[in-house]
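Take a look at subunit A:
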Amino acid sequence: MALWFLRGLARQVVTTRYPAVLDPWAAALPTPPSFVPGRLTVEVARRLVESCPSGALWQADEELVLDVGACTACRTCQRVAPDAVALSGVFELAASSSVHLVKRIPIEGGER
Partner candidate 1 sequence: MSGATAAPGGDEDRLAARLAGDIRALFGRSLHIRTIDTGSCAVCESEIRLLLAPHYDLHRLGLFFTPAPRHADLLMVTGPVVRAMEVALGKTYTAMPEPKLVVAVGACPLGGVYEEDELVRGRLDRVLPVDVFIPGCPPSPLALLQGLLVAVGRLAEKVSALSFIAEQEAAP
Partner candidate 2 sequence: MTAPLLWAAGIAWLSAAGLGLGASRRLFLWAAGVVSAAGGAACLVGGVLLALSGRATATVLGAGDVVGRLDLRAAPLAGAFLVLLGLVTLAIGCYAPRYHRPEPATAVYLCAYNLAALASLAVLVAGDVTTFLVAWESMTLACSLVILRHHRQAGVGEGGFLFLALGEVGFAMVVAAFVILATHAHSLDLSVIAAHAGSIPLRWRSAAFVLALFGFGFKAGLVPLHIWLPAAHPVAPADGSAFLSGLVIKLGVYGVMLFAFVLLGRGPAWWGLLTMALGALSAVIGILYAIVERDLKRFLAYSSVENVGIIMTAVGASMTFSVYRQPVLGAFLLLVALYHVVNHGTYKTLLFLEAGVVENASGIRDLDRLGGLVHRMRASSVISLVGTLGIAALPPLNGFVSEWLVFEGLFQGFRVHSHLIGVLILLAAATLGLTAGLAVFAFARAFGIAFLGMPRSSEAAQATDAGQPVLGPGLLAAACVALSVGAPAVLVALDHVVRGVTGVQLRPVLLVSNLTVIPAHTNFSGFSPTYLALFLVAVSVVPVAIYLASRPRGATRRVPVWDGGIVSFKARMQYTATTYSNPVRVTFERFYRPDVHIDRASDDPAGRSGAVHYRTKVLPIFERYLYQPVVRFVQVLARRLQPIQSGDVNLYLLYILLVVVVAYLVYPW
């Protein structure tokens, strides 16, 4: 027990000061995707919807709908379409209503 404590001190492991200060390593946490609107075509959108293993992406009219609540941050969509999808880097996702978690992203290039 003492060794663990001393080792932590040596490696400068300290208690996080969240929410006052955000730790630098928080940037590497898995986060939901964000979409580059210019690159998001209908074909890309179709491939993204197919590939999402959690069913967090679907298409509604001219928009790609992302359910942040269903997203597990597995980055499959980012591997499928690396130009269109970036990691949002947002891990503070708490919402008072599930409506706030459903995001609509416009798809480029109409019907094709």
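We take it that a residue touches a chain if its C-beta (ideal position, glycine included) is under 8 Å from a C-beta of that chain, and two chains touch if they have at least 3 such contacts; residues count from 1.
How these were chosen: all candidates are chains of the complex that A comes from, given by their letters.
Everything quoted here is computed from the prediction, not taken from an experiment.
Colleague: Which candidate touches subunit A in this complex: 1 or 2?
Modeller: 1
Colleague: Please give the residue numbers of subunit A that touch candidate 1 in the complex, ascending.
Modeller: 13, 15-16, 18-19, 23, 26-27, 29-30, 32-38, 54-56, 65-73, 86-103, 105
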